[in-house]
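Missing here: one protein chain of the complex. Every other protein chain is in place.
Chain lettering (A, B and C) follows the sequence in which the chains are written, and residue indices restart at 1 in each chain.
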Amino acid sequence: MKTLLRWESALFVLLVLVVVGGSAATGGSFLTDRGAFNVGSDLAVMALIALPLTLVIVAAEIDLSVASVLGLSSALIGVLWNDGWPLEAILPFVIVVGAVCGAVNGFLVTKLGLPSLAVTIGSLALYRGLAFVVLGDKAVADFPDSYTQFGTTPVPGTWIPYPIVLFVVLAVVFGLLLHATTFGRAVFAIGANEEAARFSGIRVKRTKFILFVLTGAVAALAGIVYTLRFASARADNGTGLELEVVTAVLLGGVSIFGGRGTIGGVVLATLVLGGLTDALILDDVATEVVTLVTGILLLASVFAPAVTHRPTRGTP
Amino acid sequence: GGTTKNNSGGDSGAGPTSGAADPNAPTAKDLKITFLPKQVNNPYFTVAQGGAEKAAAALGEQLKATGPSSADASSQVTYINTAAQQGQNALLLAANDSNAVAPALKAARKQGMKVVTFDSDAAPDARDVFINQASSQEIAAGQVKLISDAIGGAGEIAILSATANATNQNAWIAIMKQELAKPAYAKITLDEIAYGNDDDQTSFQKTQGLLQAHPDLKGIISPTTVGVAAAARYLDSSSYKGKVALTGLGTPNQMRKFLQDGTVGSIALWDPAQLGALATYAAVALASGQITGKQGEKFKAGELGEYTVGANGEVVLGPPLTFTKDNVDKYNF
Amino acid sequence: MRIDLAEVSKSFGAVQALREVSLTLVPGRAHALLGENGAGKSTLIKVLAGVHRPDAGRLLLDGAPARFASPADAKAAGVAVIYQEPTLFGDLSVAENVAMGRHPTRRGGMVDTAAMREQAERLFERLGVDIDPRRPARGLSIADQQLVEIAKALSSDARVIVMDEPTAALSGAEVARLFGVVGALREHGAAVLFVSHRIDEVFELCQDATVLRDGGFVWSGPLDEQTPDGVVRLMVGRELAALFPKQDVVAGETVLSVRRLTREGVFTDVTFAVRAGEIVALAGLVGAGRSEIARAVFGVDRADAGEVLLRGKRIRAGSPGAAMAAGIGFVPEDRRQQGLVLAASIERNTALASLNRLSRFGFIRRSAERALARDWAVRLRLTFARLSDPVGVLSGGNQQKVVLAKWLARQPQVLIVDEPTRGIDVGAKAEVHRLLSELAAQGVAILMISSELPEVLGMADRVLVVREGRLVAEFGRAEADEERVVLAATGVAAG
């Protein structure tokens, strides 16, 4: 606990540096209302998925299929909209589909006992493939303004993007779930010592299954946010996002071996990553440097003192 | 009643119109212009950027290039927002996804930034002017003619396109289909449209797949610089060399080797440097108030001459060039 | 080669596993290392093997100072070790397990597979066992695993052979063969260090002995100066009787009954019952299947056939949750792996099995959790700094108390304890016994598994003996004695 707090303070300091440095380097345009709105909009999708994925990784599993579920959700929105479904029906429907995608992952991992890393590399291809199967190469864009405003305009009178409101709500929900409930205790126990958890009567498989379902549902929700923000439903939306999300979670101090991590840390990490990316672009730093910095930050996170007492070696 | 497609209002209210054009307004200096290609590592856009930089220098404007490292739909939005935030006067954009960029462009235009799209258009109500490399009709008809000539007017052909939802590609493909329906091409059948995603290796393997899937294939049209180069390299290294014709849109530098050794008979392309330059002139004219993007307005484009804004705010660069082994050495881009 | 360990100390966090212990191994002699569970025997061996680096003390090889920075160093110096826990590579063949790190090679450095197999076959022949060298090590029985470990150590022609409880899982014939082989090696000038809880074996094989108690050095010398009883007194440090304060209680009605429980390949047709206030012990050799029975009763493993009833009501199979709801608690044998989340705090570990009653609408009531942990810490006389400290820093005995607290907090009607005193010090052991006895007096039905016969005999009202997965004998408190139990457990006469 104590060491984790220290890593979170480090992240917080980093965030302050990003904000101050970003503002200075860009002549103050970084955190104008519009700047803040842009940062928020840019990081919201990644940040949303990071929340349930944090729980999955704390439970010592992983889900690499999240970006593909996002793509499938986006593609479905496009197809159903073209078919004349009302959005009021489409949106809940795709969240259910996302949950089903997560349930398939969960089934393979818990019922068949397959390693989640391998399973979700497979379902990464499968779900993305299905996205192309349903929508093909089309792009569907004629969504009503009343909906796309959710992704493109701030909450009236503020600079806050609606997706960030959603993110804050979910961050509180997931934070409470992980840190204040019996379910969260079970997640930590499973991640730290699955056998001991089982011997304590914790329903390990069911808990993991629920985590995968939650992750699928939130990934689909992120697909909705993505689609509305860009007013464009496409099968290839969010390609490659999975590595970004995993990066954010690990940067947030969550142990890849499970059993350790906080929602607070991950929230800070998403802010640092999102803020840093936008600040660098705004400062005309080339895209390649942004990639480089992200990688270095991740490496730094594992070498930070907070995590030096990791187990020497373990599963990948 | 919920919000269904059929009762949706759709996008209404085009961008702000800034009054009437004044053709005689002085050309503004020191304008800040952002050049935003589909992706930063595409050599075609690097050439276009060169043209844009030269034009900007000639006019005394400041131009900088930026952009995402991969050509996916949403990645340009951050850069558009950034340009707006930086208070840039104009944006030159080759859109990856005409719709995904629209909301950001609209917001930027509200702040007074002029938006000129080139190569690949954004939704028309989200930009001021679109610089079309050549009229779609001309390009598509030209490609069909080139392949028809190469295969002797009869046989199976296929198209190797870029990404499945590239606006310009799809427009051309639609016209190609219309062309092929004409009696002159009655003996030509279009077998398949494959997508190489503007990725070299994917295009390479798609070519291979096309040739295997259609044993009687006589020719391939690849209206994308990445695709045509990859297809040429595959043909060059395979037993299909000389048996299957290839044409498309390609840069002379990339295709020189294959034109000279006979793998490819002819290809077409406009000069991307001119495209970049024209986009810059249009942007400066817009920012100076000389044009507003309405049909019929005229503006000067340096040594390229004078251009007129057409329907839908489109400006056409001119007819594409055709390269063969006889003339390819005269070009360097 | 002569090896001297001089005044070696080693601690793990709060646990001082070794305190200035000295030991000398001489060529041609077998040396026994004796002590109760947790006395520090395995730790001393790991120091000798280069696994642990001692906090203080010296190592002398033939009188010259040396340092083992890693197991590779010790190996290179000619020390071969058989560890207490099997260290096999499940994916690899048995032959390769024997050869690992010392593969026979042909010219050009290629591994000679045929030679590898022959080597394994030769060693197995010497040990008189029949294991197919080509099969993977995964799935070997505990006894076979132990034999492969022995073959592994013998393959290196080491000058010093260290064996940590190699015989625990072996039958009489196998033990005799092993002793034959070790005797031969010793006569060829090897030094031997031997750990066993079977005192008769020690006297049979060894010439010298060292006794440890609670990590400290107690006695060292030639064994012909000692009697078995004297050695045990040295190990325990007090009269045995004081250790097992079982109170007499009148057993009540039957609480737990197990009927024809079977798990294929592990145990068969197990039927028994435990009454309120009664302590029933499952005795048997290591690997006999006692733990597996307990796991199936608690539902961690699913039995293939049979049923478990609590006060006549059948419990859903394969669900620890159902067993807990019915009132069963389970203190597993492997404290660190199965009993505790070592990285989590004392508080959280104590609460782990009681989360439901500590929460309202799924939210944990922190104050209730803390109160629960504090209450039990006091009642079990837990020694700790803060309740928020990770359990991993506690000593073994205190860790075991936390596991007990975790289950006692649920006030179970049946408590299954598997090796409840494994690896904890004498004082803590006595306290655990007192606790179990008190619980029984309060009417809890207790099923106890223990590999220590004195503990079984001292605590149990009834003793059930398990051999190769079957219940083979039952003794009441009065009729149970060491000889009968060992006879039933091994199928041959003891001693």
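One rule holds in what follows: a residue touches a chain if its C-beta (ideal position, glycine included) is under 8 Å from a C-beta of that chain, and two chains touch if they have at least 3 such contacts.
The definition used in the following text is that contacts and distances are computed from a predicted model.
K.L.:
Which of the following names does UniProt give to the chain that is not shown: "Cytochrome c550", "Cation:proton antiporter", "Autoinducer 2 import system permease protein LsrC" or "Hydrogenase maturation factor HypC"?
P.N.:
When "Cytochrome c550", "Cation:proton antiporter", "Autoinducer 2 import system permease protein LsrC" or "Hydrogenase maturation factor HypC" are compared with UniProt, the left-out chain turns out to be "Autoinducer 2 import system permease protein LsrC".
K.L.:
Specify the shown partners of the omitted chain in the complete complex.
P.N.:
A, B, C
K.L.:
Pick from A:A89, A:V133, A:V155 or A:V168: which residue touches the chain that isn't shown?
P.N.:
Once the missing chain is taken into account, the touching residue is A:V133.
K.L.:
Looking at the full complex, which residue from C:V266, C:V286 or C:A473 touches the chain that isn't shown here?
P.N.:
Answering carefully, the residue with contact to the hidden chain is C:V266.
K.L.:
Out of A:A59, A:A139, A:I256 or A:L271, which residue would touch the omitted chain in the full complex?
P.N.:
A:I256
K.L.:
Among C:A39, C:L88 or C:V129, exactly one should touch the missing chain; which is it?
P.N.:
That would be C:L88, which touches the missing chain.
K.L.:
Which residue numbers on chain B touch the omitted chain?
P.N.:
Residues touching the hidden chain, for chain B, are 39-43, 46, 69-70, 194-195, 199-201, 204-206, 208-209, 212-213, 215, 229-230, 233, 236-240, 253-254, 256-257.
K.L.:
List the chain C residues touching the unshown chain?
P.N.:
Where chain C meets the chain not shown: residues 49, 51, 70-76, 81, 83, 87-92, 96, 100-101, 103, 105, 109-111, 113, 135-136, 138-141, 144, 152, 262, 264-266, 268, 304, 468-469.
K.L.:
Which residues does chain A use to touch the chain missing from this display?
P.N.:
64, 108, 112-115, 117-119, 121-130, 132-133, 136-137, 235, 240, 243, 246-247, 250, 256-257, 286-299, 301-303, 310, 312-316
Going forward, only the chains that are shown with their structure count from here on.
K.L.:
Using mean Cα positions, find the chain sitting nearest the overall protein centre.
P.N.:
Chain A is the most central one.
K.L.:
Going by the touch criterion at the top, tell me which pair is linked by more C-beta contacts: A-B or A-C.
P.N.:
If we tally the C-beta pairs in contact for A-B and A-C, the bigger total goes to A-B.
K.L.:
Distance between chain B and chain C based on Cα centroids, please, to the nearest Å.
P.N.:
Averaging C-alpha atoms per chain gives centres 74 Å apart.
K.L.:
Could you give the separation in Å between the centres of chain A and chain B, each centre being the mean of its C-alpha atoms?
P.N.:
35
K.L.:
Between chain A and chain C, what's the gap in Å when you average each chain's C-alpha atoms?
P.N.:
Taking the mean C-alpha position of each chain, the two centres sit 45 Å apart.
K.L.:
Going by the contact rule already set, what residues in chain B reach two or more other chains?
P.N.:
none
K.L.:
Which residue numbers or ranges of chain C touch two or more of the other chains?
P.N.:
Within chain C, no residue contacts more than one other chain.
K.L.:
How about chain A: which of its residues touch chain C in the complex?
P.N.:
Touch residues, chain A against chain C: 1, 176, 180-183, 185-186, 188-189, 192-193, 195-203, 259-260.
K.L.:
Can you list the chain B residues touching chain A in their complex?
P.N.:
On the chain B side, the touching residues are 1-6, 8-12, 40, 64, 66-70, 72-74, 77-79, 81-82, 84-87, 97-104, 107, 123, 163-165, 195.
K.L.:
Show which residues of chain A lie in contact with chain B when the two form their complex.
P.N.:
Listed in rising order, the residues are 26, 29, 32, 34-35, 38, 41-42, 81-82, 84-89, 136-139, 141-148, 151-152, 226, 229-232, 234, 236-237, 239-240, 277-278, 281-282, 284, 286-288, 291.
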